[in-house]
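One protein chain is absent from this view; the other protein chains keep their places.
Right after this comes chain A.
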Amino acid sequence: MSAETGTDTCPRVSRRFRLQWEEAQNAWVLLYPEGMVKLNQSAGEIMRRCDGSRTVSAIVADLEQAFGASGLADDVAKFLELARGQQWIEG
């Protein structure tokens, strides 16, 4: 399954949310008015790279290097599709 947008777009965290590392929860969280989404490890690692300057391809390459893995493109694309649906990211 391929994402709706291409791999040369530069996703960034939506202005509706604030991404932040929470030591007490040992997790990345998305904060919004009176609410919070606690991200699991892989979601957090993808989201923290969505800074508006990196393409999806660059994010995938960075993740593969950081975690010594390969073939992450599909998983990243699936997550970004979900994140767009939730309006966590723009672009």
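As a convention for this text, contacts are C-beta pairs under 8 Å (C-beta built on N, C-alpha and C of every residue); 3 or more make two chains touch, one makes a residue touch a chain; residues count from 1.
Criterion: contacts and distances are computed from a predicted model.
Chemist: For the chain that's not shown, choose its UniProt protein name out of "PqqA peptide cyclase", "MacB-like protein", "Cobalt ABC transporter, inner membrane subunit CbiQ" or "Chromosomal replication initiator protein DnaA".
Modeler: Matching the unshown chain against "PqqA peptide cyclase", "MacB-like protein", "Cobalt ABC transporter, inner membrane subunit CbiQ" or "Chromosomal replication initiator protein DnaA" yields "PqqA peptide cyclase".
Chemist: Using the touch definition from the top, which of A:E22, A:D51 or A:D74 touches the missing chain?
Modeler: A:E22
Chemist: List the residues of chain A that touch the chain left out of this view.
Modeler: 16, 18, 20, 22, 24-25, 29, 31-36, 87
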